[in-house]
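The complex appears here without one of its protein chains, the remainder shown in place.
Letters A and B name the chains as they come in the text, with residue numbers starting at 1 for each one.
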Amino acid sequence: MPVPAPIEALSTALYWLDYAAVAVFGASGAIAAARARQDIITFGFFAAITGVGGGTLRDVLIGAPVFWVQRPSYIIVCLLAALAVWCLAPKSASPHPDGKPGKRLMAMMWLDALGMAAYAVVGSAKALNLGVAPFSAVVMGVLTAAFGGVIRDVLAGEPNLLLRRDIYITAALLGACVFVGLSLLGLSFWPAGLSGFAAAFALRAAAIHWTWCLPAFGAPPK
Amino acid sequence: MPVPAPIEALSTALYWLDYAAVAVFGASGAIAAARARQDIITFGFFAAITGVGGGTLRDVLIGAPVFWVQRPSYIIVCLLAALAVWCLAPKSASPHPDGKPGKRLMAMMWLDALGMAAYAVVGSAKALNLGVAPFSAVVMGVLTAAFGGVIRDVLAGEPNLLLRRDIYITAALLGACVFVGLSLLGLSFWPAGLSGFAAAFALRAAAIHWTWCLPAFGAPPK
Partner (left out) sequence: MPVPAPIEALSTALYWLDYAAVAVFGASGAIAAARARQDIITFGFFAAITGVGGGTLRDVLIGAPVFWVQRPSYIIVCLLAALAVWCLAPKSASPHPDGKPGKRLMAMMWLDALGMAAYAVVGSAKALNLGVAPFSAVVMGVLTAAFGGVIRDVLAGEPNLLLRRDIYITAALLGACVFVGLSLLGLSFWPAGLSGFAAAFALRAAAIHWTWCLPAFGAPPK
């Protein structure tokens, strides 16, 4: 399966998208640490694991050198995100009076949504670049987008996103499919990537706003 | 340590055994999702992780290209298994009146037993093929057999098989030892592999049937 040429050319763009996704995921990891009332070191650890976890798994699976090992700036970005959350996040827990999720949880959700959409595209693009089959490239996009958050939840002892019946994996899947599909149709990186990002983010945003979820196994059809 | 030649020759057989193990493990992952009343996307994710998780860890550890990345058909097999479970599994929870495990749990256990026995052999064989030392090949067989199920349980938030005091790891260990031992003695792949498979499956089946378990630390000898 030939690698679409325009993707190859735009790896610098990927590089910056990667940083942005690392930063927002890192911040979401630090917010998880804030919710668990952890110390500054755990803030940094959670930020780093959430920020680079998905991409690390992708690189290990496709046999690429792990992206942050020779570019420690990725980890530094995560640590800065952790520091920002430590300094800026409201100290007092403020559970919403109506039982709705508080502001901190909502902030984490939206950062997570941005990171997820960016990683779905970046993960697929890096895999396509390395000559991985398109189907597996979609899987890599989903893994890159979802895995950091899954590790964060497992380590924080919270129910992970796989069990929450959210539209999360689904949104990452949509974004990765749109991006890989458009790339195979010959679109260059930016239109394909922005379409994938927009599709993933829009679906996730709608799911957060209207609290959509997929029907559970065994539930009666409505 | 020389690689037994007959194993090298039979990698096509391995290939098919691999698919079979992936399918049954995938189904067991989907059944775990059914028990947790998840949606279809989580069915697919659990099926894929359980199906290819053990083999993925093996390939990463022995430095082989991860087996499903260039052959997405493995993932597709998992997704088909998830779809089959979604369509065919009984929708209503049917806890057994006597407090025994229900049918769904039993189905998962038996599929798991088949996958475990196949993976104990396949995992060891692939490691031997790549020139890994026999002792480590046994370890790879056990990891390949056990790791998919361990991830499934950790992600599903259930007590994982390491904590259940089942004869599970033990059965995988027996199967891998039998296979590697017979291979070193010069047997060709099929007799060695079938012996290993049979040993692992028989021990696991007996343990399920008679609810055997190993003595716990500190328990008085009977």
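Annotations
One rule holds in what follows: a residue touches a chain if its C-beta (ideal position, glycine included) is under 8 Å from a C-beta of that chain, and two chains touch if they have at least 3 such contacts.
Bear in mind that the values here come from a model prediction, so they are computed numbers and not experimental data.
In the complete assembly, the contact with the undisplayed chain comes from A:155, out of A:62, A:155, A:174 or A:208. Shown as candidates are B:14, B:60, B:80 or B:184; the residue that touches the absent chain is B:60.
Of the listed residues B:107, B:122 or B:139, the one in contact with the hidden chain in the full complex is B:139.
Residues of chain A in touch with the missing chain: 33-34, 36-43, 45-46, 48, 56, 60, 65-66, 68-70, 72, 75-76, 86, 89, 91-93, 154-157. In the full complex, the hidden chain is touched by chain B at residues 60-63, 132-133, 135-136, 139, 150, 154, 159-160, 162-163, 165, 169-170, 173, 213-219.
Here is the rule we use: only the chains that are shown with their structure count from here on.
With centres taken as mean Cα positions, chain B sits 30 Å from chain A.
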